[in-house]
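For this view, one protein chain was removed and the others were kept in their places.
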Amino acid sequence: MEVEARFHGRGGQGAVTAVQLLASAAIAEGRYAQAFPEFGPERRGAPVRAYLRISDRYIFRRDPVREPSAVAVLDPGLVLVEDVLAGLRPGGIAVINTRSGEVAAKVKDSRPDVDVHVVDAEAIAMEVLGRPVVNTAVLGAFIKATGIVSPESVRRIIEDSFPGRLAELNWRAVEMAMGSVKRL
Amino acid sequence: MSGWRSLPAGAAVLRPGSTADNITGTWRVVRPVIDQERCIRCGICWMYCPDSAILELKREYTTRGGKRYEVTYEVDYDHCKGCGICANECPVKAIEVVLEAK
Partner (left out) sequence: MLAGLQRGARERAVWRRAGLTTNYAVAFAVKAVDVDVVAVYPITPQTTIVEKIAEFIHGGELRAELIHVESEHSALSAAVGAAATGARTFTATSSQGLELMHEVLHIASGLRLPIVMAVPTRALSAPISIHNDYSDIMNARDAGWAILIASTAQEAYDTVIQAYRIAEHPDVQLPVMVAYDGYLMSHTLEPVELYREEHVREFVPRRGRRNVLDVRSPITLGAFATPDNYYEFKYQQEAALRNVEGVLREVEADFAARFGASYGPLEAYRLEDADYALVTYGGAATGNARVAVDMARERGIRVGLLRIRLYRPFPSAPIITALAGVKAFAVIDRAIAYGSPAPGPLYKDVAAALYMEGLTVPGISVVHGIGQRAMYVEDFYGVIKMLAEGASTDKVLFLGLRE
């Protein structure tokens, strides 16, 4: 398995859509992928998790990811209420949406082995989409940090998944995040 | 009686109107008798009969008083169950209900 990832978000932020876009991009590259939500009753604002597996071989296992190689955090506030690094493998990657970087520094302190990447996804979302829907910006930071799928595949999937102008704007959010994500 | 191999699938009844094969007239304890002299051919008994056991026949009838009708209503005794609804509904009391066996 090349990647087993866990996305932390809040209901309505688009964590499920983010993993689905990533899985679809991998599938479009001829690989195998699996994207699924935690399957709780999904309520706006409640913490939600979504899982992603990508591999060059058929994926048989269908259990929740307990030892991810990467995590993404769509809302910095979640770091305070959940152990977002739970089970993250040694040297694993964490991609965190944060404005001040304060939260990310705390994460890095708690697990110095983790390769922490930060992006101000909310600023990008507000600028590009005019709404705090951060999923595509975090996705952009995630593919830059992990290199798990090519930006070109993501672009094609976004064009397939969003109607007209929304596709354009979301792709723009991805590009901006790829350009501005920083490694701690 | 047919075995399972030859009965139609899904218990479909393939011949329309085959219910007429069931002779239900034997269920009757009393029978309606239509007085053709008093009957005004309004068709109410035909309409109300729950078993379609009133027959509307294209047969002329002339009363003793000289009134001529194009149709005649008769009871289909093979299927009439003797419920008496026809007698109850008849506006001119032209249907009498009598015991089958005295």
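For clarity, chains are labelled A and B in written order, and residue numbers in each chain start from 1.
What we mean here is this: a contact is a pair of C-beta atoms (placed from the backbone, for glycine too) under 8 Å apart; a residue touches a chain by one contact, two chains touch by 3 or more.
Note that the coordinates shown come from a computational prediction; the quantities given were computed from them, not determined experimentally.
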* Of A:59, A:167 or A:184, which sits in contact with the chain we cannot see? -> A:59
* **Touch criterion as defined above, residue of B:10, B:50 or B:91 at the omitted chain** => B:10
* Structure fact -> Across the whole complex, the chain not displayed is touched by subunit A residues 19-20, 23-24, 26-28, 30, 32-37, 39, 41, 59-64, 66, 157
* Structure fact -> For subunit B, residues touching the missing partner are 1-4, 7-14, 16
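Simple rule for what comes next: only the chains that are shown with their structure count from here on.
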* Structure fact -> Rounded to the nearest Å, the gap separating the Cα centres of subunit A and subunit B is 79
